[in-house]
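Here it is: the structure, laid out below.
For this view, one protein chain was removed and the others were kept in their places.
Presenting chain A:
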């Protein structure tokens, strides 16, 4: 935990120092391009790599009544027996995190073991992911001119409270609160803490740094976003505007650096659950093993021998021994 925290702080300081010491071009131009390429290629590579893996057994996880006799009501979403059920379960899993909703907590109350529903992980995970999505969408104001229509709508709803100026976007504080919960859960819940590794803490701290610098840039240590847009657009046109880049404050470099690290880290980390959820055999298979035969793709080719072939070989001795044969041997 400490190591990953220090690593993220070191990355931030590195970017800050770099922007001061004349590495603007490396940090502002080379790194973002590299990061985008690594992210897109790495993501595609991981997905194709996973898609090449055969699934030897039919292993959907189930959480309800399997489809059986017609008068027994099946749980079509928790125990899908066909493609529609799988799609329904997958869509709800991706958009609503249904499996986290089922999270339980066990505790000892007096002399009894008590299991109770624990929805906080689900709630804060949902807040985090949707806030992050909205923040991502809001950034498209820098990526296109004219600004895409959906950005204004999202900003209007996000800033509907009309607090202060620049208007407070709700997703900013929400994503920070959700991240603090997710970090706190790993630190203060002993059972989760025991199984938490560097690769669990690092992305949390990294995203925290990314969000914190973004929020700081909007409300506290302002940068000139008109210049930022000129620079970002020049990057997207593959003709980086170094004059504009030089005018942007250091905090922007820290933000960009965190983003670049996140993009490059993404394909090789647990963050790939974004693509991996779709490729999970426990989620994307229908529980139809009683209706369809699932053949292990790596089974060797089966050599079959039919009874006819058997009889062809042993017809004469069989007939001689008085055994019944389908075809009489020729005299």
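What we mean here is this: a residue touches a chain if its C-beta (ideal position, glycine included) is under 8 Å from a C-beta of that chain, and two chains touch if they have at least 3 such contacts; residues count from 1.
Going forward, contacts and distances are computed from a predicted model.
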item: Name of the absent chain as recorded in UniProt (options "Glycosyl transferase", "Cobalt ECF transporter T component CbiQ", "Cytochrome C" or "XdhC family protein"); value: "Cytochrome C"
item: Candidate in contact with the missing chain, chosen from A:100, A:147, A:216 or A:319; value: A:147
item: Touching residue (missing chain; options A:51, A:72, A:195 or A:326); value: A:51
item: Residue, one of A:237, A:292, A:305 or A:328, that touches the chain absent here; value: A:237
item: Chain A, residues in touch with the chain not shown (by the definition above); value: 39-40, 43-44, 47-48, 51-55, 140-147, 151-152, 155-156, 162, 164-167, 222-227, 229-230, 233-234, 236-237, 239, 244, 275, 278-279, 297
